[in-house]
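To start, the structure itself, in structure tokens.
The other protein chains are all here in position, but one chain of the complex has been omitted.
For clarity, chains are labelled A and B in written order, and residue numbers in each chain start from 1.
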Amino acid sequence: MSKTATGRFFEDFQVGQTLRHATPRTLNAGDASLYSALYGARFAVQSADTFAQNLGYPRAPLDDLLAFHVVFGKTVPDVSLNAIANLGYAEGRFLKPVYPGDTLSAQSQVIGLKENSNRQSGVVYVRTQGANQDGETVVDYVRWVMVRKRDAAAPAPPAVAPSTAARVGPETLGGACPMVRGYDFGLAGSPHRFGDYRAGEKIDHVDGVTVEESDHMLATRLYQNTARVHFNQLSEGQGRFGRRLIYGGHVISLARALSFNGLANAFHIAAINGGRHVAPLFAGDTVFAWSEILETAELPDRDDVGALRVRMVATKNRAAADFPLRDGEGYDPSVILDFDIWVLIPR
Amino acid sequence: MSKTATGRFFEDFQVGQTLRHATPRTLNAGDASLYSALYGARFAVQSADTFAQNLGYPRAPLDDLLAFHVVFGKTVPDVSLNAIANLGYAEGRFLKPVYPGDTLSAQSQVIGLKENSNRQSGVVYVRTQGANQDGETVVDYVRWVMVRKRDAAAPAPPAVAPSTAARVGPETLGGACPMVRGYDFGLAGSPHRFGDYRAGEKIDHVDGVTVEESDHMLATRLYQNTARVHFNQLSEGQGRFGRRLIYGGHVISLARALSFNGLANAFHIAAINGGRHVAPLFAGDTVFAWSEILETAELPDRDDVGALRVRMVATKNRAAADFPLRDGEGYDPSVILDFDIWVLIPR
Partner (left out) sequence: MSKTATGRFFEDFQVGQTLRHATPRTLNAGDASLYSALYGARFAVQSADTFAQNLGYPRAPLDDLLAFHVVFGKTVPDVSLNAIANLGYAEGRFLKPVYPGDTLSAQSQVIGLKENSNRQSGVVYVRTQGANQDGETVVDYVRWVMVRKRDAAAPAPPAVAPSTAARVGPETLGGACPMVRGYDFGLAGSPHRFGDYRAGEKIDHVDGVTVEESDHMLATRLYQNTARVHFNQLSEGQGRFGRRLIYGGHVISLARALSFNGLANAFHIAAINGGRHVAPLFAGDTVFAWSEILETAELPDRDDVGALRVRMVATKNRAAADFPLRDGEGYDPSVILDFDIWVLIPR
């Protein structure tokens, strides 16, 4: 048995299989600081212990996406080392806050497999849970990814495509958010609350940020995500793009940080309804973001926060003032991310 | 009311206005480590809990400039999002040490306004206080900045230019420095103490450091400073310089870290008397620094430390062995920073 992991190929997966992922990771104050330095997010809840404590948190929680990326990173050696593309997400739920000092580990179940017609690859669907040191699930999500076959001639299992919800039901949201009292809108940087947003409203987040090779590699290593396409210019220089591909999650975090300007009080991502990495991002590109409010929802038995369903779109090398999205049948060539989330915001 | 902040223009300010800035920020050990990685400062007090405790601190304080940059960053969305240039500083005082775990917030008063004769812009003078979670002011300073007008035809308020002190009085220094006992000069890296420095003495700090895009953007995001000129190559590429402009505070911290070589025991910046960002810095440039001792002062009722008033000059792409400063009426073209501070050093 080779001591070197080369990752599973499509024909190595079986529906029903449980993958227990390696390398538990204690997140701490240093990770919070690095996350700040990498994205510059300004949400007050995650920035200040005092602000979080005034609301009812024991201390400032870590950014939801930091927890997500760390859990995602653990799945890479078992799921996507031989991936061609990360295709989609569904049914993502943030169930418990993650604090500095918490240790995250992860496992996944294979819930679907579908060979591509060219027989060179297939789609693997996994449901992943990230848990803390007490065994509580902090994040749970489905993703699907296109994985190479080792041998095109290998027989394919019967196709199983799981059905996933079009969106997470808003009535299930809020487990990772304590009852919020005493939210200081002035200190948070914006007066806009739940009732100020309307379905159909679009918001240009204005600012742009240029990404460097060091930035995305630091981030991706922080998440212990080892996918080779992000790190090895020698091999990627010979590959599809001729360049290192930036981890898609880096784009999500950049867009989320940019979205502060317009959604400053939407302090918590409660769910990921879906998402597509529409096009790749490379170092030197400048990322912009805009959002559309798809839906607003009250939460049962909660008068403190409401939920906004937000389509968060990221573009590259094109400002988002005119909300670029479609171009005929497909996406506008500037669009790199089309992400659908529920965020919570004080009422 | 637009949900997206675009910043105040010159005509939006009023003398007497108080601006309460957003996003309180808990600084922690991770910020200290990142600050180390960004600048490589070697002052023993800020580097080691044991060394600081021997002196009388409860633990190693954070670098004075880290606290300054974080406070400064908070003012940007309210003061300088539409700034053309950061013109000067005065009356900066460090009043309390900042420790990991402290949460900083900030507010500013508009203390002066002066339209430029071209009517396109004007100078805004603010006095800013950064406070910790106990409401104690940790840093207090005046800065003035040139801000664009939204509309050149907008009427200007009567000109008010505040008078600021030429220097902070040495008799007011030392609030952020406990009574220092048992300072170990050997362990700190230099035998030179207060009495070894003379007014008029010039010190070349010898070393140079080249700055990369990732470095300054990581730093500036760490400070939650969102000024767009630092991040967006797509827009800056079309702008004045064709490049991203490096945050002036990054230069201050680089020069301060370089100044260890020659001022190793000047462990605390007690005051900022004044300062000018003489010319812009860009990625790829190499920064050097030199200092002139302008003045030495004993502190009332303190036999432990004395104060050196230091002119700290940073240059780019030119070593500082011959102390570049003036070129006729103006500055030598290599000079990027002319900074005037009080530092404390054991007697």
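Everything below uses one rule, namely that a contact is a pair of C-beta atoms (placed from the backbone, for glycine too) under 8 Å apart; a residue touches a chain by one contact, two chains touch by 3 or more.
A quick note: this is a predicted structure, and the numbers were derived from the prediction, not measured.
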Item checked: Contact residue for the chain not shown (choose from B:Ser33, B:Ser235 or B:Thr296) -> B:Ser33
Check: Which residue, A:Pro24, A:Gly88, A:Gly239 or A:Gly284, contacts the hidden chain when the whole complex is considered?
Finding: A:Pro24
Item checked: Sole contact to the chain not displayed, among A:Gln53, A:Thr226, A:Thr296 or A:Asn317 -> A:Thr226
Next item on the list: Identify the residues of chain B touching the omitted chain, counting contacts across the whole complex.
Entry: 28-34, 36-40, 42-44, 47-51, 60, 100, 186-192, 196, 203-210, 212-215, 218, 261-264, 284, 286, 317, 319
Checklist line | Positions on chain A where the hidden chain makes contact | finding: 1, 3-6, 20, 22-26, 28-31, 33-34, 77, 100-101, 103, 105, 133, 212-214, 217-222, 224, 226, 228, 231-235, 244
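Convention: only the chains that are shown with their structure count from here on.
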Notebook entry, point to check: If you average the CA atoms of chain A and of chain B, how far apart do the two points sit, in angstrom?
Noted result: 36
